[in-house]
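Of the protein chains in this complex, all but one are displayed in their positions.
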Amino acid sequence: MATETCCTVEFRVQTSRKCQVVDITPLVEEAVKKSGVTDGLCAVYVAHTTAAVTVNENADPNIGEDILEALERLIPEGIWRHDQVDDNAAAHIKAALLGPSETIPVRNGKLQLGTWQAVLLFEFDGPRDRQLLVTLR
Amino acid sequence: MATETCCTVEFRVQTSRKCQVVDITPLVEEAVKKSGVTDGLCAVYVAHTTAAVTVNENADPNIGEDILEALERLIPEGIWRHDQVDDNAAAHIKAALLGPSETIPVRNGKLQLGTWQAVLLFEFDGPRDRQLLVTLR
Partner (left out) sequence: MATETCCTVEFRVQTSRKCQVVDITPLVEEAVKKSGVTDGLCAVYVAHTTAAVTVNENADPNIGEDILEALERLIPEGIWRHDQVDDNAAAHIKAALLGPSETIPVRNGKLQLGTWQAVLLFEFDGPRDRQLLVTLR
């Protein structure tokens, strides 16, 4: 009979460009190790409305750049209602399309990413200091 | 040694327009409180194929309107295979792009939304009565 385990590890990422992809896989793997959870779920969450978390390849970092460019082509800047209040509506729309979180399985203490998968933070309105929460459950 | 805690709270939202954003944050926070779960995950799920759940800003409700408009520009109405059966293919495609669920951390009994984050129900084929499930784990 095991005790209930839950652990949220918080970390911060400072971005340096307006639109940017940051590979946060090492930080998420560190949180898994720190938590002591061996089997369960790892939920990665960014607590902001103009940034997003997704899982994709980073072996070729151009993939992240391609995703940023695709979103720029789909969501032009400066034509939205919210731009009259704060000049970042496109960043909000892009963040909503990718979403703030991903949930990844953990087995035998290891994050079950596929061979080519990395956990990626997408910045759409940087440079900013971003808070991330990694919950092991 | 703690007992296992899991609780799914169900609620319904009546939408009033074809395309609409409803801020369901108060309902989700009520479910967290009701569950008694202090540390873990809160999964918000809409049990429909023409609605979606995401997290973004609602302090300026125009952001939701901008997201609806962006999806309307990207996914035109009436040109899809499914429109021959039921006139709502665009609603299905938009719902698939945003997805039916978001998973948010809970710490010390509180939903860990960032300062500007709200939990938003997106209606793409209303007005309808929508079922939402909030699972605390």
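We just call them A and B in the order they show up, numbering each chain from 1.
Just so we're on the same page, contacts are C-beta pairs under 8 Å (C-beta built on N, C-alpha and C of every residue); 3 or more make two chains touch, one makes a residue touch a chain.
None of the values given here were measured: they were computed from a predicted structure.
Asks: From the listed residues A:Ala47, A:Leu97 or A:Leu121, report the one that touches the chain absent from this view.
Replies: A:Leu97
Asks: Counting contacts across the full complex, list the positions on chain B that touch the omitted chain.
Replies: Here the touching residues of chain B are 1, 3-4, 6-8, 41, 43, 45-49, 74-75, 80-82, 84-86, 89, 92-93, 95-97, 99-101, 103, 131, 133, 135, 137.
Asks: Which parts of chain A face the unshown chain closely enough to count as touching?
Replies: Spelled out for chain A, the touching residues are 1-5, 39-41, 54-57, 60, 62-63, 65-67, 69-70, 74, 97-99, 102-105, 107, 112-117, 137.
Here is the rule we use: only the chains that are shown with their structure count from here on.
Asks: How many angstrom lie between the centres of chain A and chain B, each centre taken as the mean Cα position?
Replies: Inter-chain centre distance comes to 19 Å.
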